[in-house]
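First, the structure itself, so that you have it in front of you.
Heads up, one of the protein chains got dropped from this complex, but the rest are sitting where they should.
Chain naming follows the written order as A, B, C, D and E, and within any one chain the residues start at number 1.
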Amino acid sequence: MSAAEAPYYEPVGHERELFEYAFHRKLPLLLKGPTGCGKTRFVSHMAARLGLPLQTVACHDDLTASDLTGRYLLQGGETVWTDGPLTRAVRHGGLCYLDEVVEARKDVTVVMHPLTDDRRVLPLDRTGETLEAPEDFMMVASYNPGYQHVLKSLKPSTRQRFVALELDFPPPEQELAIVVHESDLARERARALVNLAVRLRELKGQDLEEAVSTRLLVYCARLMQAGMPVLQACRATLVEPLSDDADVREGLMETIRATFGG
Amino acid sequence: MSAAEAPYYEPVGHERELFEYAFHRKLPLLLKGPTGCGKTRFVSHMAARLGLPLQTVACHDDLTASDLTGRYLLQGGETVWTDGPLTRAVRHGGLCYLDEVVEARKDVTVVMHPLTDDRRVLPLDRTGETLEAPEDFMMVASYNPGYQHVLKSLKPSTRQRFVALELDFPPPEQELAIVVHESDLARERARALVNLAVRLRELKGQDLEEAVSTRLLVYCARLMQAGMPVLQACRATLVEPLSDDADVREGLMETIRATFGG
Amino acid sequence: MSAAEAPYYEPVGHERELFEYAFHRKLPLLLKGPTGCGKTRFVSHMAARLGLPLQTVACHDDLTASDLTGRYLLQGGETVWTDGPLTRAVRHGGLCYLDEVVEARKDVTVVMHPLTDDRRVLPLDRTGETLEAPEDFMMVASYNPGYQHVLKSLKPSTRQRFVALELDFPPPEQELAIVVHESDLARERARALVNLAVRLRELKGQDLEEAVSTRLLVYCARLMQAGMPVLQACRATLVEPLSDDADVREGLMETIRATFGG
Amino acid sequence: MSAAEAPYYEPVGHERELFEYAFHRKLPLLLKGPTGCGKTRFVSHMAARLGLPLQTVACHDDLTASDLTGRYLLQGGETVWTDGPLTRAVRHGGLCYLDEVVEARKDVTVVMHPLTDDRRVLPLDRTGETLEAPEDFMMVASYNPGYQHVLKSLKPSTRQRFVALELDFPPPEQELAIVVHESDLARERARALVNLAVRLRELKGQDLEEAVSTRLLVYCARLMQAGMPVLQACRATLVEPLSDDADVREGLMETIRATFGG
Amino acid sequence: MSAAEAPYYEPVGHERELFEYAFHRKLPLLLKGPTGCGKTRFVSHMAARLGLPLQTVACHDDLTASDLTGRYLLQGGETVWTDGPLTRAVRHGGLCYLDEVVEARKDVTVVMHPLTDDRRVLPLDRTGETLEAPEDFMMVASYNPGYQHVLKSLKPSTRQRFVALELDFPPPEQELAIVVHESDLARERARALVNLAVRLRELKGQDLEEAVSTRLLVYCARLMQAGMPVLQACRATLVEPLSDDADVREGLMETIRATFGG
Partner (left out) sequence: MSAAEAPYYEPVGHERELFEYAFHRKLPLLLKGPTGCGKTRFVSHMAARLGLPLQTVACHDDLTASDLTGRYLLQGGETVWTDGPLTRAVRHGGLCYLDEVVEARKDVTVVMHPLTDDRRVLPLDRTGETLEAPEDFMMVASYNPGYQHVLKSLKPSTRQRFVALELDFPPPEQELAIVVHESDLARERARALVNLAVRLRELKGQDLEEAVSTRLLVYCARLMQAGMPVLQACRATLVEPLSDDADVREGLMETIRATFGG
C-alpha cells in the first residue's frame, strides 16, 4: 500500500517526522494521549506510509506474555508452536502496536524489554529460540495519561526504553476537517459541532472523567448526516456516553441547546 | 421473521429510531436502565424488526475473552477452533448483545475495542485471523446505572466507543398495556396493579436497593390471573423479592393493603 | 411417585399453593429461611407431589457455571460433552434446586438469567446450543437471610427474577408432629423438647449466631429415643453445635436443666 | 480387628458412648478440642471398636471438593473416574474423618451437606451418580476451638448438621497412664512430667498461643526414656516447639528447673 | 558414606546428640536459626553420619502438596504416577528436609501431619495408597524465627508435632575454624574477619534486617584468599548484600576500616 492509500490522518505537529526518525534509528515509540484522539488511527496511517505490516494488541489485565509470544497447541497428537502477534512481527518485520499498554500485566511489559534496548532480540524460552528483530521491526505502545490508575502505571524501567510523544485532540480547523471527512456532514453544520466540542471540553474535570472525544463528534455528525434531529443525536453521542449523573447530563444538554437552539 | 412477528415491545420514546440510525451508520449502541425495565426484550424486538440473528451474552466476573471469541477443543486428537458467540456474530452478521457489560472483566471489554471503532475488525490472536465485521453486524451492550459498584465501572475509553440511550420503566398507560398483554389479567385489575407500582416506586432509595420492576408486575398479574388471592400474590412478587428487612416489608405491605384493602 | 409417597412435610401456611401457582405459571421460586427449618425437605416434597425429577445443587464459592451446565470430557481421544445438573433439568424437565444460592459466584447466578425471564432458554456457548426449557421445568433457589454476609448478597437483577417465599421454624404443634414423626420419641417427651426449643430460641441474637434448628431437635429426640440420658443428649445436640463460648454454653445448659431437672 | 486390638485410648468421659449412639442413629459427629489432645487417636480407636474402615483427610486451604469426591484421570486415552476418600467411604461404608475441618474451603464443607442431613446421599455431578450412604457410613469432623481464625469458622448451616462433643487434655491420672503406655518411661518420672504439664498449662494465654499437648509430653518421655538428660529433653519438647520468644522460653525453663532441679 | 566422609560440620552444643535421639525414637525435628548459620549443612552432615539418603525441598509460596507427594504424568498415552521427594523418602527411607517451612502453603504443612504423629503414614489420595514410613524415615524442617512474617507462621498444630532445636551463629573459635576450613585463608587474617563479624552483628536490629552470616564471612575470606584487596572484598560481601541504605552502608564500612585500616 502506498502512502497515497494510507488511512486518512490529519497531522497536528511533527508527529509523523518523529515516528519516521524513531523507525529509521530503530528506537521504540510511546504514544500518550486521551481516549479517542486518534492514536490508533495515527499508527495505522504510519504503517501504511512506511509500507509495513501492523500487528495491533489491545492490552488488558488478563493478557499473558504467551498471548503475545505464542504457545504450543495440540495438533495430530503433537504439540506445535504457534507464533503470537509480537513474535510474528519480530519474525517477519513490521510494526507491533500495544494499545493501552498500562493495562497490561508485568509479564507483558517485561517481554518487551530485550526488544526495546540495544539487543533487539526476543528470547522464546519455551522453544529455546532467540529471535533477532529485523531492520524494519518497530515497537509502538500507547496509553492515556489523563486516566489515572491507583494501582497501574508503567515502571520507569519500561518507560525509559521508549522515545515518547504526546498527542491531544486536534485544534478546531483540523478537527473540522476530520469530522467532515469521516461523516460527509455539511461543513457549516460540522463547524457548529466542533465549536460545541470546545465548549463541552471546558466542562471537563469538574464532574466528567474524560472530555468528549473526536470519535464521538464523528458519531454525532454521522447521525445528523443520516437525518436524525440534532438534539437527539447530541444526547445519544455527546451526553449519554459521558455520564450517568442527571445534573451533569442536564448541564451538557444546556450547553448543547445554547448552541443549536431548541 | 418479519417485523410483524417480532416479540411484543411497547415503545416509550424514539428508542427504535435511534437503534435503526445506529445500525445503518454502523455505530455500536449502549443501553442504560434499571433491572427488569425491558432492555433485553427491546433488543430481541429490534433484532426481529431488522431481520437479524441475535447472540446474547450475560456478562459476569468469570466470563473470559475466550468465552466470547472462542477456543480450541480437542477432537479426534486434534485441537479444533470453536467460535464463541461474538465471533459467530462477526463471521455471519447480526447483533451481539452483551447484557450487564459492567460486570465483565477488562479483557472482555477490551476485546470489543477494535469492533467498536472505525476498524470494525475482530483480531483472533490464537488463530492468527483478523475478521472484518460485515455490513449487518452491530454491537449492543447494556448496564444498570442505578446499581452502583464501588469497584466496577465502564472505562471512558470503552464508553466513548458507543452511542448511548437511557431506558426507564414505561409510563403508566404503556406499562398497563404490557401487563395486560403478558398476563391476560383483566384490564381494571391490571390498572390497580400499575397504580400500586407507581406508589411503591416512590418508596425507593430509602431502604430499597431497587424499585419494583415491570417484570415483577407481570409476575404478580400472572399469579392473580391464575386465581391466587391478591395479597398473597403481591407479597410473593412485590415484597419478598425486594427486601429481607421486616420493617421495609411491612411498609410495602401497608401500601399494598391500602390499595387493595384487606 | 404419587403425592401419597412424597417425603413427609408438615405445611405451615400456603407454601404448597404458592409453589404450585408458580410452577403452573412458569415462574421461578426463591425460598428464604433459617438453617435447618426444612427448605430442602419442602422442595423434595413438592417434587414428589408434582411428580417431577429433582436436581439439587449445593452452592459455594468454588462452584463454576460449568459445574451447572456441563463440560467436555476426554473419551477415546475425543472431547465429549457431558451435561451438568442444570442442563439435565432443562433438557429433560423437572426441578432444578440451587441450595444457598447466595454462596454462588456471579457466573453461576448469571447463568440462570435467561432461564428466569420470559425467554426460558439456556444458551450453552461451548456447544453452540440454545436449549428451550420444557413446560415442566422449574427453577428453585434458597438462601438464609438471617445469616449476614458482608461481601455476598443476591444482586437485585437476580432477585427480581423470582417469586419469593419466606419460611421459618414451624409453630410448636407442627414442630412437635415433625419431631415425633422423625424420631419415634414418645409424644410427651417430644413436647418437652419443643417447649425447650422455644425458650432457647429466645436467647438468639445475644451471643448465638443462629437459633437451634428443627433438625437439631430431631437429632436430640433420636438420641433420647435410643436411650441416651437427656442432659447428655441435649448437650451434644442443642449446646455444643451452637457455640464454642463457655459462658454461652453454660447459659444454654441452665435453661436445659431448668426444663428437665438434673 | 476386634476391640481388643483397637489402638490404645484412655477414655475421659462418655465420649465412646456418644460416638456409638451417633453411629447407630446415623448422625454425623463433630469433635472439638485443642492440638494434640487425642482427637485423631480417639477416631482410630472407635473405628477399630466398631470394626469399620477409616478414611482420614487432613483439611487445608487448598483442598478441593474434587480431592474428596474424586476426579477424572487420563488412562489409555480415556478419562477414567477415580474415587476420592469421601466417595470411597460412601461407596464401601465406614468412617470418613475430616481433621481440622475449619481449615477447609467452602466447597469442601458444602459437599458434606447432603450426607449430613436426612438424605444421606452424595451427588457426584461430574459422573451423574447419586450415591446413597450405606447403614455403616458415618461422617466425623474435628476442629480446635481455642485456635482462633479471623477469617475462618464453620458456618452455622454446617455446624447444625452435627452432633458435637468437646474433648480436652485428660486429667492427670489418665494423662499419666497415657504417657507411661506410649513411652515406657518409669511411672515416677512420668508423674513428675505430668505434674509439670499442669503447671505449664497455667501459663497459657499470656504469651503462649497454645498449651503443651499430651503429644509433646509423650515426646519428652520418650527422649528421657532413651537416656537424654531431662532438662535437654524438656527444652527440645516443651519449650522450643511452643515459642520463639526469648523471655517466654526462659519463663518455661524456670518452671522446668523448679520441677526437676538443675 | 561413613561418618568420616560426612560434610564438614563444627558442632556448637549437643545438636548432634539431639538429632540422633530424635532419629532413634522416630520423632520429627524442627531446626530454628538465622540465615546462613549452617542449618542446611548440619542436616547434610547428620544424613552422612547416619548413612541415610537426603531429600531436600526449599519451601515457598507456590510449592504445592503435589510437588512433595508426586503427580500423574502422561507417558505413551497413559497417566503414570511419579513420586515427589517426600514420597521417595517415605517409600525408600532416609531424611526428608523441608527448608524454610514457614514459607510453605497450608496444604504442604498439612501433608506432613500423618507422618509426624504416631501414625507415621503418608496417605496418597490420588493413588489410593497409604504408605507406612520405614524405621529409618525422619522428617526434618527448618525456619528462621528472627525474620518476621506478618502473614506467615507455623500453626501450633504443626509446631507441636516436632522436637525443636535452636541454632545460632557459632562462637568465635568455632566460626574461625569454619572460615579457615572453607576458604584456606591464613588463620590470622581469618581471625580478624571473625572479630569483625562480632562487631558488625552488634549493629543488627537498628537498621539491618539480618546480621552478617557465617556464609558471607566465608565468601569474604575466599575473595581475600584469591588476592582481592580486603576493603573491596568486605564491601562486596559484608556491606552491599546487607543493605541498600547509604548511611547504613557507610556505618558498616567505618567499622570495617576501623578493623583493617584504610
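Going forward, a contact is a pair of C-beta atoms (placed from the backbone, for glycine too) under 8 Å apart; a residue touches a chain by one contact, two chains touch by 3 or more.
Quick caveat: nothing in here was measured; it's all calculated off a predicted structure.
The shown chains contacted by the absent chain are A, E, with contact judged over the whole complex. Of the listed positions A:H92, A:H113 or A:R257, the one in contact with the omitted chain in the full complex is A:H113. Note that of E:T35, E:T130, E:S153 or E:N195, the residue touching the chain absent from this view is E:T35. Of the options A:P11, A:P53 or A:P145, the residue whose C-beta touches the omitted chain is A:P145. The omitted chain makes contact with subunit A at the following residues, 14, 17-18, 21-22, 24-25, 27, 30, 32, 64-65, 72, 74, 77-79, 105-107, 109-111, 113-114, 117-119, 123, 125-126, 128, 145, 155-157, 159-166.
Think of the hidden chain as still there; on subunit E it touches residues 35-36, 40-41, 44, 56-63, 67, 73-77, 82-85, 88, 99-100, 103, 144, 147, 182, 209-210, 212-213, 215-216, 219, 222-223, 226-228, 232, 236-237, 240-242, 244.
Basically, only the chains that are shown with their structure count from here on.
Residues touching across the subunit C and subunit D pair largely diverge in numbering: under half of the numbers involved belong to both copies.
Rounded to whole angstrom, the centroid-to-centroid distance between subunit A and subunit C, based on C-alpha atoms, equals 52 Å. Here the CA centre of subunit A is 60 Å from the CA centre of subunit D.
Annotation for subunit A: no residues touch two or more other chains. Checking each pair of chains for touch leaves A-B, B-C, C-D, D-E.
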